[in-house]
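Removed: one protein chain of the complex. Kept in place: all other protein chains.
Right, chain A next:
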Amino acid sequence: MERSAAAFENDLNLKATELRLGLPGTDNEPDHQQSSSSSSSQLIKNNKRSCSEMDGARQTGQQQESGAPAPKAQVVGWPPVRNYRKNVLEQQKKPESDTGSGMFVKVSMDGAPYLRKIDLKFYKNYLDLLKALENMFKCTIGVYSEREGYNGSEYAPTYEDKDGDWMLVGDVPWDMFVTSCRRLRIMKGSEAKGLACL
């Protein structure tokens, strides 16, 4: 009776129908570190306990999922960086790896026939980004000022943030922008006046 039940399950192909625990699209068990919602000290404890190559490999796995070039197989305790330091660096890098490989966002420009896509990770700061946009769309965006926005420019860059609001590019620190930007829209200067005056 049991054997046939097992065979029955296999026939059902539960995996394909996603009838199982775990996030859709993932094959493996949720990583201890990811599922742990406790404080950072818990995270540190987990790191310490499983002091084996597997721990290093798990870290490697995380990075591989994010699409970064796969690091070589790790040796326990090499390079000699203390756990505390490793954890802090990982925590500070986390926002980037969470959003997956690269940070591609759509860019639309008013009047252009089709949209483009760019990788926000590729740019170091606003200057870089705006220059690239100017090149890509053959337009002038001009210089940002906190008071006037892009007043006087032909075009103004705006973006949709995590909350779905349309914001003026340049208000928040670059790192904050990169993690909250969902898509870009290069508005005509005349339309953008409203945003700039806020």
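Here, a contact is a pair of C-beta atoms (placed from the backbone, for glycine too) under 8 Å apart; a residue touches a chain by one contact, two chains touch by 3 or more; residues count from 1.
The rule we apply is simple: contacts and distances are computed from a predicted model.
So which of "RecA family profile 1 domain-containing protein", "DNA topoisomerase 6 subunit B", "Peroxisomal acyl-coenzyme A oxidase 1" or "Protein TRANSPORT INHIBITOR RESPONSE 1-like" is the UniProt name of the chain that got left out?
For the chain missing from the view, the UniProt record says "Protein TRANSPORT INHIBITOR RESPONSE 1-like".
Considering the whole complex, not just the chains shown, which residues of chain A touch the missing one?
Missing-chain contacts on chain A: residues 39-42, 44-45, 48-49, 51, 55-56, 59-60, 63, 68-72, 74-86, 88-89, 92-93, 124, 171-173, 175-176.
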